[in-house]
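The full complex has more chains than appear here; those shown keep their coordinates.
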Amino acid sequence: MTMTYLIKAENLSYKINEKKLFQNISFEVNSNSAIHITGSNGSGKTTLLRIILGISKPTRGTVETNLTSGMCYLGHKNALKQYLTVEDNLILQSIQHNKALDTLLKDIDLYDKLDVVVSNLSFGQQKKIALLKVFLNESELLVLDEPCVGLDGKAQNFLTSFLQEELAKNKSIIFSSHINLNLDAKSINLDN
Amino acid sequence: MNILYFELLKLRKKSRGWLGPILVFILIMTAFPLTVEFLNEDLEQAFFSILWIAVLLVMMLATEDIFLEDYNDGSLEQLVIHTESLSFVIGVKILIYWALIGIPVSLIGSIYCLGITSSFEMALLIFPVLLISSYIFLNLFCFGNSLTLTKGSVLGTLITMPLLLPLLVVLGKVVIAINLGLNYFDFLILLLGVLSIIIVIIPLIISFVIRAHLE
Amino acid sequence: MIKKFIHQFASPKTYLKQVDRAYSYIFFTSLSIYLIAIFWGLFLTPEDFVQGHSYRIIYLHVPASFISQSLYLGMAFASAIFLIWKVKLSAYLVRSIAPIGAMTTFIALVSGSIWGIPTWGTWWAWDARIISTLILFIMYLGLISLHDSFTNNEKADKFLAILVLVGSVNIPIIKMSVEWWSTLHQSASITITQKPAIDPSMLYPLFASAIGFTGLVVCLVILSSKFHILDRERNKSWVKDYV
């Protein structure tokens, strides 16, 4: 009897201009597990995540997915429209205005910023808005590329405990981060 | 059909995206009689020349960063991850741009036509031509812009230019056809035919190009 | 010295007080002047030799055209004061005049167009005076949209004032357009230097209507500025007392 995986990456290699970025990376993501991708700047963390998402193609190797409810991705770029208010941005991300959202907004101290244009928010506040999508997601796999860049201590703790809860709910997480997130995760290092 | 609502929401706030081109159109059409002291017949002659060029320019302006913005802020990535049919989304996006810019521009163009030629029939006949040609222009420019998404280069313009010139020639012929009461409907059907091909193919090509860009 | 004086005198609070006192006087005198002028113009003056009765729209058209330019000059003046002495009140005034200016320009355009139908046989012509009036209208719209596009009111005030000043170079051009370009449109029939080219029986009511109309527009400006000031200063304590 084989265990079912959500994502199975086998022997992934990636070359840019004939230069190897990483080689022979294999792993499996099962439900209720977290993978922490580490590595120095430019070691290929973002690239690997994009391969998993199916945006980029690996030079060699395969990624098999076995998902029923899709993935939720947050990358370096936060996909917010700077010229729209927070509220409009939430609409764009199909986030309904409901109780859950309200309590979340209060938790991350953004309840009074709903009608502020995103470009007027601080760096960390923008990141928090982008994370709302993650906090309210309904997919079984979260793919997070350095999710706590620019967050203050309180928000980082909030994120960690959220991720812990998600794991407890049988969800899976792949994330990259230079900061340790206090999460029980298998780590994959891309430096060679 | 969320995409429709989303695009509208974005455009509403980003008046630069749609009101801008329309305004530029109005300003061109308003400004051109100022530039030379025309006699009235001359005005009429030059009018159509200006009209087509204005429509072309406005569609160019309108599509300038139709994909670039989404690319830069990461929305395009999200779109590729979360939508099954990228080309459908792109088709809808172009449609919305046409509805918000192409249709008003066509209307305004017809009104100017009425004002300058004082011929109600002319204005009425020119309207569908404007509608179709603006849609074709939009599609072609979108294609060009998708090609040069990240390069910030003129490649888009260079590539689309040869595609546009034949269309301009046809548009010139249409005006003559109307003036002489000749085969106007033949031209209309020709344009419709071109449009119906373009409308299907261009979004497909664009979605392919965009995926390649993100890779 | 001047600065201190202006700041004391031109506080929004004193302005509102003064204006509240004067408002009803201005309103009723100018209303009656305008009504009399119109009555005079419509019923007591003879029919025009060329234009018949249609010329009587002059009592709306000319005052509106005149005011639309004067309001801009007023805005330019207030903008200069704002930028030089940082008088908030002038910034408020600039913003409140803009929509009124747009309105009067619109009236000028529409009344002119209506007038054009019987006299020129067309409601629109690509003529310098008409286009320059249209430009003025666009300018007013631009000013309003510029101010409204900023959430930060202080910034908006500054930018608005700058734009008004830069744009004021257009005013002489609009004014002189008829002299500089051969056009369909009438050139000024009343000038300071020359004898009026208009029959006195039309001239006096025209004058009166201009004065009356000006007074009414001033009333509108006062109302608009009152709204604007109360809105902008709504968190100040004096506003709470005032309201």
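By written order: A, B and C. Residues from 1 in each chain.
In this section, a contact is a pair of C-beta atoms (placed from the backbone, for glycine too) under 8 Å apart; a residue touches a chain by one contact, two chains touch by 3 or more.
Model, not experiment: these values are computed from the prediction.
For the complete assembly in this file, the formula in terms of the labelled chains is A x2, B x2, C x1.
Just so it is clear, only the chains that are shown with their structure count from here on.
Between B-C and A-B, more contacting C-beta pairs join the chains of A-B.
Per-chain Cα centroids separate subunit A from subunit C by 58 Å.
Between the Cα centres of subunit A and subunit B there is a gap of 38 Å. Multi-chain contact residues of subunit C (touching two or more other chains): none found. In subunit B, no residue reaches two or more other chains under the touch definition. Subunit B meets subunit A in the complex at residues 2, 6, 9-10, 13-14, 72-75, 77-78, 80-82, 214-215.
The touching residues of subunit B, when paired with subunit C in their complex, are 30, 33-34, 37-38, 43, 115.
Of all residues in subunit C, those touching subunit B in their complex are 124, 126, 128, 131, 134, 181.
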